[in-house]
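Complex shown without one protein chain; remaining protein chains in place.
Presenting subunit A:
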Amino acid sequence: MPAVSKGDGMRGLAVFISDIRNCKSKEAEIKRINKELANIRSKFKGDKALDGYSKKKYVCKLLFIFLLGHDIDFGHMEAVNLLSSNKYTEKQIGYLFISVLVNSNSDLISLINNAIKNDLSSRNPTFMNLALHCIANVGSREMAEAFAAEVPRILVAGDTMDSVKQSAALCLLRLNRTSPDLVLMGEWTARVVHLLNDQHLGVVTAATSLITTLAQKSPEDFKTSVSLAVARLSRIVSSASTDLQDYTYYFVAAPWLSVKLLRLLQCYPPPEDGAIRGRLTECLETILNKAQEPPKSKKVQHSNAKNAVLFEAISLIIHHDSEPTLLVRACNQLGQFLQHRETNLRYLALESMCTLASSEFSHEAVKTHIETVINALKSERDVSVRQRAVDLLYAMCDRSNAKQIVAEMLSYLETADYSIREEIVLKVAILAEKYAVDYTWYVDTILNLIRFAGDYVSDEVWYRVIQIVINRDEVQGYAAKTVFEALQAPACHENLVKVGGYILGEFGNLIAGDSRSSPLIQFDLLHSKFHLCSVPTRALLLSAYIKFINLFPEVKGTIQEVLRSDSQLRNADVELQQRAVEYLRLSSIASTDILATVLEEMPPFPERESSILAKLKRKKGPGNLHPDLDENRKERSANGGTADHSSTTSNAKSSPLSFVGDLLAPASTAPPTNRPRPVSSSYLLQAPLTPIPLQASAVPVLLSAGPLFQVAASPTPSTDLLGLGSTITTQNSAPPASKGTSLLVDVFSENIAAFPVETPVAVGPVADENFSRFVCKNNGVLYENQLLQIGLKSEFRQNLGRMYVFFGNKTSTQFMNFAASVVCQDTLQAQLNVHAKPADPTVDGGAQLQQILNIECMSDFVDAPVLNIQFRYGGTLQNVAVKLPITLNKFFQPTEMTSQDFFQRWKQLGAPQQEVQKIFKAKHSMDTEVTKAKIMGFGAALLDGVDPNPSNFVGAGVIHTKTTQVGCLLRLEPNTQAQMYRLTLRTSRDTVSQRLCDLLSEQF
């Protein structure tokens, strides 16, 4: 007999629904609904008490109306009243209404809670289940407050029915999700874990979900679940398919439970106990073996269920990443699935292989499937699958196969779905750069990207190619030749014009010897694109033209003619007009020497994180990135310091995406000036166009808008082509205009040019050799070279600090134009304030100059500020950049506490994200006294007699920042035999735990 017979439907409901379905128009439908709503409202409000059947009918009507997308703003009270009915039918419909229509912040919650409380204590399993469902569905804070203590009791009580236990487990899980602080497992933990042994597989399934979530939060407390889960899994896996009766699904024994158990095990590292580990390995092998057996049924459900378990087993193998044989078997299995006729399996195989590719044991094995994956990219009908193939190709790429993979991705790009083109472009750009041995290949690849998918090539990509060409002499001629050829195409993408304009402007001379690409031909070619381009591109081309005037005096006349034309000089766009006027004037007045200096070739860019990578990360989240790339990023950002003036760039843009928009940003973005300036000069400075080398300071006033060059000589915007934090140098000693400097610097930092202006000096790498020595101490020599020695003395209290920096001139000659500034890059700007008091611009031979830095920690931070020093020694400009050892631990205040307090707090900080642990090899001798001194120097209080093991060290303290205080506990466990340490940090903030752990672990 069917559970619902067709005859027992409600006639009134059926009529209403039919009416709605027969409505010819939206208006008619709304009219009919409003009529019905009015009817129900009057029935609810009426004097006559409604019987259960009518209430149910009306509630069903309301649900239907709600499903159609209409608001229901009444009936809630009636529903709540139904909850207290003794009739199942009424109670049930009341709960249904509430779980669909009541949201968590309804003011009826207290009434609902009352009804739930009664039902929970009713000992009627059906009512209890209804109540538990309601809690789980609404899951509000008030409900958690009311029932967080009761639900666990029901869950572990001996006399609770199985179906209620199931509901209670999931109800508790829900409350733990919404209000983790209220759900205290404490005393229940062991009994909840024990549910894994329950007779009823439904209870075990629900309990496994619960334990998995709890274990993610406090792995230590639920550690015992590992052995039980392995035992349970092993029993299921080795059972005959009929043993589990109803829980056998299409000949597969309890597939959902197996999946859940395998997920639970992924919360933990491989079991330490050899026996359990062996048993688990056996299970995993059995699951892998079963995949090779002939199917017990031809139904798709059978293979689905079987493979659900298999994929989860493979995930666990990848997660453990410790058994090479299993990993290789997993890889082979996935390889088989790559060619399976089921699309779902191909999809999942590609996805799993992506994670497998980052394991060192299996990276090579994954690579063997490259042809299949490429084939998938070409032939899969489903864009979801093709997207996974792209991800996998990206993940399996290394130096050995980069050319092949990049070529395949490029050729796929021509036909790729629009939705994934941008991502592919980014991936190709990253791989091409990362694995470029030969930069001509890189240039070709990027130009092809622009050719095939110009619209999807974001600014970051073309900035990057220019940056690389500028930094690598060997590729410049080739790049010029290639863009010149690419520009020959009758229709080329605007991005190509940008790259072409930039590169020919810089390196057009390298191909000018060939009569086919003589200066005039180059210019004509570029100018033929001019009128089709947008304003920013035209502005860039104008800058390329002025560079041509310098490179090729023979085309000066032609270009001046162009600049002089009304369409330029009187262009409606102020930016273009500005450039035309200035360039024309510059080219007419300046001598060849001056032009040559002003328009000199760009200096190399400082190496920094590829903004392409940053963009991909934003698009995809960090999880999908190749780990190597992440590491590279770290290295680069560590060396990424460039000159800056922290106090003046605090409001500089932080997002590379705003870059282009900033190009023409109005003057209003500049901060208030402390001195009125001529309007004309401000305009000139905003227009981020004129390449101004340092030497320009020697140039007398060139234009009527004189201040430009005086000022420009000192604040020189460096080339923020990548847009990652603006980088500005200031020279305090710059002659007359120095007062206006800070303002002008800001103007530049807000408006960095698409055609970047030259930096005065190449900024070298940031020195950080001695950085880590200062983590546990405050005084010493930070940096030394043949000319200069930098010493530090610093003191910190709470979130403030003062640092005395001593610059010693080791030579007998005076340092001129001495300037030191501190740069906080990117996010650090908001996290740390470093104010440098001005210092003398000269340092006599053998003398020492002191500069005071005032430091304020706003919030926890990772990166370190960079100290940039510039001075003139003899005739040459010296540039030194040193990482300043201002680290998070400097803002520690030690806290003494008793053993009991310590362990209580230790437990409170038990969430997985709060704890960071590192196991590492000792780099120095493992001397107890030295270790103690280091921990104290690190800033924490060293707590004696707290750890039961006397050879361990524990410490406690509070990190003070302006916004918060973060309590920190640490524990260092030396293992002298293995010459290893285990360091554990627990703080209330994950970023703090991570940073402190990183800092301290470097010290031993």
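Annotations for the structure displayed:
The criterion applied here is as follows: contacts are C-beta pairs under 8 Å (C-beta built on N, C-alpha and C of every residue); 3 or more make two chains touch, one makes a residue touch a chain; residues count from 1.
As a working rule, contacts and distances are computed from a predicted model.
Here one chain is missing from view; checked against "Cell cycle control protein", "TMM27 protein", "TATA box-binding protein-associated factor RNA polymerase I subunit A" or "AP complex subunit sigma", UniProt names that protein "AP complex subunit sigma". Among A:A308, A:M353, A:V916 or A:L996, only A:A308 touches the chain that is left out of the view. The missing chain, though absent from the display, is touched by one residue of A:V80, A:I93 or A:I112; that residue is A:I93. Between the chain not shown and the residues A:L201, A:A436, A:A512 or A:I612, the one that touches is A:L201. Only one of A:D273, A:D382, A:E561 or A:E795 touches the chain withheld from this view, namely A:D382. Panel shows subunit A; residues 2-4, 6, 9, 13-14, 17, 21, 52-53, 56, 59-60, 63-64, 66-69, 71, 87-89, 92-93, 96, 99-100, 103-104, 126, 132-133, 136-137, 139, 163, 166-167, 170-171, 173-174, 177, 201-202, 205-206, 209, 212, 246-247, 249, 255-256, 259, 263, 301, 304-305, 307-308, 311-312, 343-344, 346-348, 381-382, 384-385, 620-621 of it touch the chain omitted from the view.
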